[in-house]
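Missing here: one protein chain of the complex. Every other protein chain is in place.
Right after this comes chain A.
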């Protein structure tokens, strides 16, 4: 597959993925643009792979998880953290939209790697093995990242339901 064809097919999906893991569309745009420029330079090699998309996704993920974006990621998390704090008071449990927004905010404050694993599972429908490949870790690490993320989200969910006096 040629580079231009790859971009035409996958750019939108890649932006969606990057936005979901970064929780910031501008950071996501920067990362995707830069990664694609780098990928283009060695497309001969990447294009010949079995799964170029998985490889490019790995580049995007590594870039986000790298030291470079640590500060940006923390600022985004702090911002979203504020939203989480305010969420229970404002949210109406009967409102599906509010429910979803509250979950979105909680995902945004997870550690970066846990969130990446979560997005790969629930947005990209990746297997443990594929997630391990993208994150550059073992499958058992993938499973522990995912279970920790789910544990955190569940605890928050329970706490929130209790505050609102409902059962979910």
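A few comments on the model shown:
Keep this in mind: a residue touches a chain if its C-beta (ideal position, glycine included) is under 8 Å from a C-beta of that chain, and two chains touch if they have at least 3 such contacts; residues count from 1.
Here is the rule we use: contacts and distances are computed from a predicted model.
Selecting from "Transmembrane protein", "ATP synthase subunit E", "NADH-quinone oxidoreductase subunit D" or "Transcriptional attenuator, LytR family", the unshown chain of this assembly corresponds to "Transcriptional attenuator, LytR family" (UniProt protein name).
The residue from A:23, A:109, A:126 or A:142 that touches the chain not shown here is A:23.
Within the complete assembly, A:153 is the residue of A:54, A:137 or A:153 that touches the hidden chain.
By the touch definition given at the top, chain A reaches the unshown chain through residues 7, 11-12, 15-20, 23, 25-26, 28-30, 32-34, 36-38, 40-42, 59, 62-63, 66-68, 70-71, 74, 99-101, 103-104, 107-108, 118-119, 122-123, 150, 153-154, 157, 168.
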